[in-house]
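Here's a structure for you.
The other protein chains are all here in position, but one chain of the complex has been omitted.
What follows is chain A.
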Amino acid sequence: MEKFDVLIAGGGVTGAAIAWQLARLDLKVALLEKEEDISEGTTKANSGIVHAGYDAMPGTLKARLNVRGNEMIHEMADVLNFDFNNTGSLVICFDEEHRPALEELYQRGLSNHVPGLRIVEKEELHEMEPELSDQAVCALYAPTAGVVDPFTLAISMAENAADNGVEFFFNTPVETIEKTETGWLVNGEFETKLFVNAAGLEADDLHNMVCEEKIHIRPRRGEYFLFDKDAGKMASHVLFQQPTAAGKGVLITPTAHGNLMIGPTADFTETKEDINTTAEGLAQVREKASMTIDHLPFNQVITSFAGLRAVPEGGDFIIGENADGFIDAAGIESPGLTSAPAIGEMVAEIIISKLHPGPNENYKPERRGFVNVNDLSREEWKVLIEQDPAYGQMVCRCEKVTEGSIKDACSRSIPARSLDGVKRRVRAGMGRCQSGFCSPRTMEIISETLNIPFDEVTKSTKGSKIITGRNKEDIQ
């Protein structure tokens, strides 16, 4: 029987942030994740926006944690070495009639203590964003907003936690939670004093297994298009459409790596598995985004995808101790990605108040980033190749990812074990050919580095093997 002080359920950005915060305490902590990697659920398919924090109603958890999370991400980026770009955001008003509502949003931002907000008028707005439609009349500018790579945000926090002693159990869904004298017994094999529920879309299932007052999480799908980096320069800020009676609109944004992305839709789905895109949803994104920029180069779309938000019934995040020793971090929908580090901090405070741990004396805050040769000077790259020739061997030609980076991704405390795992860490296969050329070689490197047979290498989950057998094996 394994005994822990804290057990976290869920390896999305929320669970990763909680683990990252707890790693600095003298506690025995483990994280259970049902899939084989970090960021396999909502974290892998969202807008990647670091919101400024004017949107949520003053006094809500969302408002407080968004502003705090934003502040933390600015500080963390250089310590954990994930990709963050402080682009600023614009909420664009397309009709003078809607200006009062924009002013209201500005006021709400002030109440939420969002720094640097101001309304920009048409001329300045078009100077800031030359491709913008002529219909745009003014916008709310938030200089602290930005874009983050959601995968490496979550992975870097998890990796830092693992490097500092947090244990990770993958392919381990939480199936049973039983009350014990000292805390909880999970799956009959993990004993813990405190249980943290960061199970994303399934957080209500876990909560309802234990708590009197039931919660309900509804999956709401968002569909997106991602464009080639050639189109990345069409927007330099996160461009929101001002919400109106007609709807919330869609956003256009550069990504943390310089692609252009548009989306999302917002449709409730029947099941928590409906991560499929739909013809209707994609058509809707296309149409709505064209209001912001009317000449989007749809011939440069490199992929479309969908993700599910975990929408809580009450509207606000559900964070707190809702049964004795059972702490929820549930209903983390937008601005959940931005808020995650602050949620980690808040949950850690609850845990400190319960267990009164001392600090982890050996805690190391720094986490080494992956090498992206595009960010190196020629001289730096030369030196690196001399040290390790694998950094001169190109594997992914579209994103310029070397064998060295892929091997590194497969050799960390939380290693990439699949094509998607590699893709999310170092971007091999993320480019314009969408892994057409590099996937067989990447599979070889995964196979060699992790000692997995080539034909066992997966796309992202246990059942997603790329290879189905040897040639002619099925011929009688």
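Here is the rule we go by: a residue touches a chain if its C-beta (ideal position, glycine included) is under 8 Å from a C-beta of that chain, and two chains touch if they have at least 3 such contacts; residues count from 1.
The working rule: contacts and distances are computed from a predicted model.
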item	value
Protein name, per the UniProt record, of whichever chain is missing from view ("Pyridine nucleotide-disulfide oxidoreductase", "Energy-coupling factor transporter transmembrane component T", "Peptide/nickel transport system permease protein" or "Glycosyltransferase family 4 protein")	"Pyridine nucleotide-disulfide oxidoreductase"
Per the touch definition above, residue among A:M209, A:M291, A:L355 or A:M394 touching the missing chain	A:M394
Hidden-chain contact residue, picked from the options A:N208, A:T278, A:N372 or A:S413	A:T278
Options A:Q135, A:N171, A:S411 or A:S464, residue touching the unrepresented chain	A:S464
Where the unshown chain meets chain A, residue by residue	225-226, 273, 275-279, 281-282, 301-305, 378, 381-382, 385-386, 389-390, 392-394, 397, 400, 432-437, 439-440, 454-455, 458-475
